[in-house]
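The complex is shown incomplete by one protein chain, all other protein chains being positioned as in the whole.
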Amino acid sequence: MLNLAWLIPLFPLTAFVLIIWRGRRLPGEGAYVAVAGMALAAVMSIGILFNMLGHAQPIDMNVRWMTLGTIPLELGIRVDQLTTMMLLVVTVVGSMIFTYSIGYMHGDPRYPRFFAYLSLFAFSMLLLVLANNLLMLYAGWELVGLCSYLLIGFYFEKPSAARASMKAFLTTRVGDFFMFLGILLIFIHLGTFRFEEIFAKVHDGALKDLTVGGWPLLTVAAVLLFGGAVGKSAQVPLHTWLPDAMEGPTPVSALIHAATMVAAGVYMVARTYTLFFASGGQEALHVVAWIGGITALMAATIGVVQDDIKRVLAYSTISQLGLMMMGLGVLGYTAGMFHLMTHAFFKALLFLGAGSVIHAMHTNDIKDMGGLSKVMPSTYWTFLIGTLALAGVFPFAGFWSKDEILLEAFHHNTALFAVGALTSFLTAFYMFRVIFYTFTGTQRSHTAHPHESPDVMTRPLWVLAIFSAFIGLVGAPFLGNPFHAFIHFEGIEAIPFDVTLALGSLAIAGAGILSAAAVYHWKVIPSASLRRAAGPLHTLVVNKYYFDELYQVVFVRGTLWIGQALRAFDVYIIDMLVNMVGLAGVGLANLYGWFDTHIVDGAVNLVGYVVGATGGLLRYWQTGRAQNYLLVIALGVIILVAVGLLR
Amino acid sequence: MGEQAAFIILSIITLASAVVVVNSNNVVRAALALVPTFLGVTGLYIMLQAEFVAGIQVLIYAGAITVLILFVIMLTEGGTGLRIRQRNEQAPLGLLTAAALAAILISVLTRTEWPKSTATLPQYTASAIGNTFLTNSVLAFEVSSLVLLISLMGAIIIARREK
Partner (left out) sequence: MPVGLTHYLVVSVLLFCLGLYAMLTRRNAVAILMGIELMLNAANINLVAFNKFVAPAALSGQVFALVVITLAACEAGVGLALVMAAYRNLETIHVDEINVMKW
């Protein structure tokens, strides 16, 4: 079965081609074809899972694509445990989201195109996950970026959506640029793109003593690669695109910006972990961990004050991604990947539930909602399960994965542990704030008439809820932690389970829930007083730490200013030069014209005038009068005689 | 002495009358002034011992030609145009030219050494001229008579009134 793994991306690709080609004439206007493609991919992924669990060996397959001089460029796939996990996540969550979209996007004028783009995205993501060399990984990376652009800007008539898609693309592009530099750096020194060969050479110490620009080469390369992850996984400082990406339809937010694409960065760090691990003093890992930690905390603080339900979830995603990065950074390889898997399920669930709510209430603002638990029970219960999972409550999935990250942090870097703990508290707080605003109490909006979503939307919610509830158990220590056995990194020792820490993290979650209840449910502490107490901190957080404003002023305005300066240069100086040439030509032409008219023509006219004048003078010689002639004769005689006399 | 006085008087008569001829606004007066001119010339001929020529001069010139001129003046408008301008526009230049010519010719003539002869004229020039006409210059004689005839006919034909 592993040998056929290359078929997996082709199912959604075929679906994409078919939908683009035939579109509405396909069954279900293309939706069923897309779902079928995804389902087939899921089935095959499950098959591969069983093979891997049956101790099959990881495989690597290559096909030569072209040769650059002496260097062959190859397409290849690698199927190992990490790949299997990612395949499962992408295909299973994807299938659920595709099914949900049938109901959510119902009635949209561009319905088939939506599914075409979703299928294209699935193909790209699977390609990325299966890649066994950096070049193919980068190709998949760029393709998911393209699909993200297309899908965020799906409602392109809305200028905010168009701007958001552009912002997403450009911001991730910055990260991609650094990643490409890292890829090139590795390629120049090792001469190959393939992971196997790279890791083997690094293991043998190929790059150990090399430096570039005074820094150790391996660290620089690893950090550059991480730059791509910073963009794609929305870490600080390239996180600004993810909240704006909520302009896209909710299934898109669920699939791309919660479960899979943003996880690609985390996946890439995990895939190239050897480089990070082998970098001198593991400095690259420190960079990863700290950026992850800062992101996690910052995003969590912003999430507390958001009123748009999708924005809350977006900032939550950023925060959780930061947590995953932090986990990877503190040598918690297994923990980070575990959290990626569980997060995919419960975040997708939360987004789809939010979509259900938005679909019913026709608004995103939680302040307008309320009391939906009675009207939309399926949505409510699944959303609650997802929230509990996210908050890290036993026995839901998030508890196991988050606890492992905190464990690793506690053992390797207590400062980051504190950051992680505070983040967990805030996560619980803001998620339950959303629950209290949205589902409990009475409905605050007077115009909406919410009703439960159709089955095609609620059934995937329940499937994801079941996963969110129980998937964590694959990492449960009392079951032997099979996940760890499945996915682990050679060279990192496993840290044994610590009950006290587990209880501590549970307590933190509980504290968060209780605080949220105190402020928003029982209204013991009014939120207004909290706002006043926080004062300047509140302003800072509400304005998202002014990142957008900073980028606007520095980069956007800067680029526009450069563009305008260049345009001014072009218009005034270059065009001026061109116009000068033109004017000079015109001036010369005028000069020539004047010259021609006055001097050349003047000469000609002068000749005519002289002739005329001479004629006018000479005509007096022949008057026709005999007496004049006689006078001339007499004068002639005088002259002759005078001449004769003088000689 | 007497010769010089005669010469001077005759020259003055001739030249003064000639001036009247050329300058007078009255064309009749000009025509009449021709007579003393011709008579003066006649006198000069006589001084030059050319009596026959002098006689012919009086007859022809002072007699026939002057009368002819007077007749023509009478038959054309000349007698009535007393107030009409008689000089044309090149008068000053003409005067200058004539004066210059006179000056130049006189200066040439006075400088030249003319060959002098000591022979004398025959006593009776008339018969000598008659002999010459019929012997040495008979052709001139005949031709000039022919010319006379033709000019006579011509004048008649030209001046004849057309019918």
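For reference, chains read A and B in written order, and residue numbers begin at 1 within each chain.
We take it that a contact is a pair of C-beta atoms (placed from the backbone, for glycine too) under 8 Å apart; a residue touches a chain by one contact, two chains touch by 3 or more.
All figures in this text were calculated on a predicted structure; none of them were measured in a lab.
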Which displayed chains the hidden chain touches across the whole complex: A, B
Interface with the unshown chain - residue positions in chain A: 619, 622-627, 630-631, 634
Absent-chain interface as seen on chain B, which is shown: 3-4, 7, 11, 14-15, 18-19, 21-22, 27, 30-31, 34, 37-38, 41, 44-45, 47-50, 52-53, 56-57, 60-61, 64-65, 68-69, 71-73, 75-78, 81, 84-91, 94-95, 97-99, 101-102, 105-106, 109-110, 114-117, 119-122, 125, 128-129, 132-133, 137, 140, 144, 147-148, 150-152, 154-156, 158-159, 161
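We adopt the following convention: only the chains that are shown with their structure count from here on.
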For chain A paired with chain B, centre-to-centre distance based on mean C-alpha positions, whole Å: 136
Residue numbers on chain A that touch chain B, as the complex places them: 627-628, 631, 634-635, 637-638, 641-642, 645
Complex contact set, residues of chain B against chain A: 88, 90, 93-94, 97-98, 100-101, 104-105, 107-108
